[in-house]
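One chain of protein is taken out of this complex; the other chains stay put.
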Amino acid sequence: MKKNDNFRITNLGDPKIISPIHLSKTIGDSIFNFVEDTDRILADVKLKNLHSSLEHDVIPDSYERSGPREKIFFKGENTTAAIVTCGGLCPGINNVIRSLVMALHYFYGVKRIVGIPYGYEGLNPEVGHDFIELTPDKVKDIHEFGGTILGSSRGGQDVSVMVDTLVNNKIDILFAIGGDGTLKGANAIGTEILNRGLKIAVTGIPKTIDNDIDIIDKSFGFETSFDVACPIVRDAHNEADGAYNGMAIVKLMGRDSGFIAASTALSMPVVNFVLVPEMDFELEGENGFLENLKKRLNSKKHAVIVVAEGAGQHLFKNDEATTDASGNIQHKDIGILLKEKIKAYFDAIDMKTTIKYIDPSYIIRSAPANANDSLYCNHLAYHAVHGAMAGKTNFVVASVNNRFVYLPIADVTKKRKKINMEGGFWFGALQSTGQPFSMK
Amino acid sequence: MKKNDNFRITNLGDPKIISPIHLSKTIGDSIFNFVEDTDRILADVKLKNLHSSLEHDVIPDSYERSGPREKIFFKGENTTAAIVTCGGLCPGINNVIRSLVMALHYFYGVKRIVGIPYGYEGLNPEVGHDFIELTPDKVKDIHEFGGTILGSSRGGQDVSVMVDTLVNNKIDILFAIGGDGTLKGANAIGTEILNRGLKIAVTGIPKTIDNDIDIIDKSFGFETSFDVACPIVRDAHNEADGAYNGMAIVKLMGRDSGFIAASTALSMPVVNFVLVPEMDFELEGENGFLENLKKRLNSKKHAVIVVAEGAGQHLFKNDEATTDASGNIQHKDIGILLKEKIKAYFDAIDMKTTIKYIDPSYIIRSAPANANDSLYCNHLAYHAVHGAMAGKTNFVVASVNNRFVYLPIADVTKKRKKINMEGGFWFGALQSTGQPFSMK
Amino acid sequence: MKKNDNFRITNLGDPKIISPIHLSKTIGDSIFNFVEDTDRILADVKLKNLHSSLEHDVIPDSYERSGPREKIFFKGENTTAAIVTCGGLCPGINNVIRSLVMALHYFYGVKRIVGIPYGYEGLNPEVGHDFIELTPDKVKDIHEFGGTILGSSRGGQDVSVMVDTLVNNKIDILFAIGGDGTLKGANAIGTEILNRGLKIAVTGIPKTIDNDIDIIDKSFGFETSFDVACPIVRDAHNEADGAYNGMAIVKLMGRDSGFIAASTALSMPVVNFVLVPEMDFELEGENGFLENLKKRLNSKKHAVIVVAEGAGQHLFKNDEATTDASGNIQHKDIGILLKEKIKAYFDAIDMKTTIKYIDPSYIIRSAPANANDSLYCNHLAYHAVHGAMAGKTNFVVASVNNRFVYLPIADVTKKRKKINMEGGFWFGALQSTGQPFSMK
Partner (left out) sequence: MKKNDNFRITNLGDPKIISPIHLSKTIGDSIFNFVEDTDRILADVKLKNLHSSLEHDVIPDSYERSGPREKIFFKGENTTAAIVTCGGLCPGINNVIRSLVMALHYFYGVKRIVGIPYGYEGLNPEVGHDFIELTPDKVKDIHEFGGTILGSSRGGQDVSVMVDTLVNNKIDILFAIGGDGTLKGANAIGTEILNRGLKIAVTGIPKTIDNDIDIIDKSFGFETSFDVACPIVRDAHNEADGAYNGMAIVKLMGRDSGFIAASTALSMPVVNFVLVPEMDFELEGENGFLENLKKRLNSKKHAVIVVAEGAGQHLFKNDEATTDASGNIQHKDIGILLKEKIKAYFDAIDMKTTIKYIDPSYIIRSAPANANDSLYCNHLAYHAVHGAMAGKTNFVVASVNNRFVYLPIADVTKKRKKINMEGGFWFGALQSTGQPFSMK
């Protein structure tokens, strides 16, 4: 069969140091075994696709299993690690920071760990933020709080300057916690490092509350986000139901991908309509959203609408969109537009309504992680440390098909993950809300 | 001493029916005693004021103690009660409804209880909403939910029409759950009833999330409101702290009275500034808010600001205020104004900042009641039922000086309760935030 | 390659009825496609194991993908469905009941849905519980509450009697929500039905708070269980830390599988020791638990211990174990034993300690489902309905490798799922607690 070199992780060099972690290579001794670079997880779990691969004599795609390696690249006592957090807040950042510090310190005896303040800005000496020394004692309680103790910022910095800063501060490993832009930045830093022939590992931990990083099962903080959204939506229903022809519009995060909105709708059955960026819909027309909304009001006298921030962008004129410092398109507020359009529509037909608009975005993203996200953050941090100490670079750690793997950053940033409008997840959301497949 | 006739409750007539509740008149038998109309609670607990009263030979003001009377006015098996909920949502409304129904049904055997749908609108037959039959089975779980199962609306209806509706539907007791406007409406209904010589009792249960009903210790739902606000503010601090010179502005309810904002500031010490309607402050100037804010940023690099919706109205031009259907002045959004002014100020001095604006009002007011509010709601409902069954009318039930009393509606709606800028509560808030006494 | 007939689902007959659900068979039209019985998901995602399969010319194991079929077996308007809930409480049962009812009613127009009260007991006419009619209106809010509105019981009933009851009540589909024992019972019922040549579908929805059903990713309610446990453990740490040499022991569910205990330890880093049934450990001895505990106290003056109810059963004499009505082994209370042994050990060496023992089991299992479990419950219920309506029987619905599949009941009840002591999950828990690989 043809060899398949997809999804290969770059190494800084040959790992020659014996890991200080006391594991085993024997099966059946109840002690975890070192993971080998050749342990791989299938990318595609559909039997039909496997058959198709085999027919073409191609080994199917697979990902490198993450975990502690028997031989590592960095000697802990000589190693300095740095952690940077970029972009918007997301539940679980502090959990990741905490577990990175604990794993570096206790598993590998890494002597110095520094926090880069306020995102990539902190790697620009001209901005002049001071590094933050991170110790187990400093971080031991931070998982109880949302936000990031390191501070964050949006936008990039000159890659060459950032690499200089790493070199000047004798940093051996950089952990970058962030979304699409951050990871692309990390990849650029890591590539520059390789080009310069330096031995600094760059590791990404995907942080995107929108859950829009490609390939991976989920990003940390995502489950918390709809866990926090659900009681808000439950109570928004009280606002809708408490008025005659009452409506509540809840805007949730999701620039290009509506996972939070759709998950909330699927968790919380009071939602009657969910609008996501992946979805093509019209307000007007016989089968448009407004007509469907009217039917709902006529039958039940209230309606709850969940809308992702990036939904319905076609309803704005093109010239209205701008870009933020991270390069994300800044959408006009679809929630406010919806409220205005709904009001105008029902006013025009003399139907008395009450509309409440709720935007809990900052409340959600600044919350502490729930238990399952905390667990996930810990796993991610441990795996990131094991990979980085082994000298791997330009990689992210993530769960795929329920297994933890290392993936090249370049592979997960090729495109954004979106809801498949023809897939089972979206079908589930439609089944839960009862809204039609198409509103146009 | 001179007699004091203040705060006397009106009775529909002489209560002659023996209460079906089996209580006692004996002290020391471990059975609750019937309350007498002459049991009264002192209005003012300051010793100096008592001395002053006595010097003038005046019996000090007092309020009638609430509770079950030995003789009642209405015979349960012949009685129909109605419940109406008006104005904005507030945690605990369903708890009150539930306990009114339970008390009417189980304590007094009231045969029929109806819910008036969508506020006073439901008493206008032209609008055409149907009454909702309320039974123990129907209401048994509603306390778990925020909102009101009866629906609500703002604004009044013609008093004469409403009284006609009560008469036409043979309603003997009306419980009106609502704020200042609702209670004034209830008083008007009750007065019209007395003028017509009818025997219908009208009882108010003060519902005002702003806690601005005069005389009373607190209104139900108020404690829940800042209980819900606190974690939101805690996490808003993460937003502020997560950015260099980051600020979070949280707008909370409080049209004319800043109790929620100040209580939140006093509960949650991450708050650095609290702005309330009672407070006179300036943005500009050497000791203005913006200068104080700059000092805070310079020393700590972040700030959390809690602002009541009615604060800083002098910053708007007069012509911008409008009135809602309940007659409440509709304020311009102080939160948005603050955000703009802060941004402009720091932009002008080239200080890079990040400002997050959070408005959780609908999230707070639609939440279910916490435990202490649930307890309070139950007490209020029981006392309201005891008073109404005894034939009292045009009264509210409330806690004053930690005791439950009946108060004439007219007395509690004379003026709004406001934070005393010279009192201990506000001083506590200032001590907690560290902000100066005056910012102007 | 050799055919592989493992994990095949039994059908009651040829599905000939056109599904009332309007889906598509076209890729790319943004409408969900009907799922075919031949769509299958790989069981094993390890590349090495795939290579090994292929070397032996064996098609690897796979599972049938779940979802709506184009042709179904039951015509909704003629169909009666029944739902039964058995065994202990678990977060999410009401969510499953709710979504089964909604899917049966709205997707397939099933006319009658009945709830079997109090578990399999309700299928024994001699016990004499009445069926509960289930309608959308009846179930619409039940997801807000933990527990089961149908009631539950442990233990089986005569299979033949139960099948008679289904026949006598003209029930076409039985949904059984329960754990290992319940599912075995459902399989026995389904097998008896097939043996009698009847056309009644039997579907299981695995409910096991211990997460011990084999093959599947997770059972519903499991994530909620450690979500509820985490703040309890966080606060147990306050009890430990609040006393000199203070210890808190928290006992969590887990008869044979320690998933809840280990997940809690991995989510909540205050845990210093986690003891699970899968683990071989000794109290005494140089590397025993007690000696490790002493080391911890000497260095930090407090310790938090999480123990699964089934851990350390070797510490009891064999004759002390009994069996409950579901056939589960009733363990002696390891928490109380631990407390006694710890106290005795430190008393013997004159070390003053304080031990708090906390058993939150009933608090956890009776809680409502969190958001992610609610979402999962909805998916499970929808898939269960689609499968049952298609005439499949003796199957469960579950997520495997992050995809929803149908599995023969017989395959998931062959053995209990346990924590792999040599796997990454347990290694994660050890990394989080810092406890040694072995304590004996």
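We just call them A, B and C in the order they show up, numbering each chain from 1.
By our rule, contacts are C-beta pairs under 8 Å (C-beta built on N, C-alpha and C of every residue); 3 or more make two chains touch, one makes a residue touch a chain.
What you see is a predicted model; the values in this text were computed from it and never measured.
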Omitted-chain contact residue, chosen from C:Ser62, C:Ser153 or C:Gln313:
C:Ser153
Which of B:His129, B:His143, B:Lys207 or B:Arg255 contacts the chain that the document leaves out
B:His143
For a quick check of understanding: of A:Glu70, A:Glu144 or A:Asp214, which residue touches the chain that isn't displayed?
A:Glu144
Which residue of B:Thr10, B:Ser62 or B:Asn169 touches the chain not shown here:
B:Ser62
Tell me, which residues in chain A touch the chain that this view leaves out?
141, 144-145
Residues in chain B touching the chain absent from view:
22, 27-33, 38-42, 45-48, 50, 54, 60, 62, 67, 98-99, 102-103, 106-107, 140, 143-144, 217, 223, 226-227, 229-230, 234, 263-264, 266-269, 280, 370-372, 374-375, 378-379, 382, 401-404, 421-424, 426-428, 430-432, 434, 437-438
Please identify, in ascending order, the residues of chain C that touch the omitted chain?
89, 117-118, 121, 129, 145-148, 151-153, 231-232, 235-239, 241-244, 246, 248, 356, 358-360, 362-363, 366-368
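Quick note on the criterion: only the chains that are shown with their structure count from here on.
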Taking the mean of the C-alpha atoms as each chain's centre, how many Å separate chain A from chain C?
28
Name the residues of chain B that each touch 2 or more other chains.
145
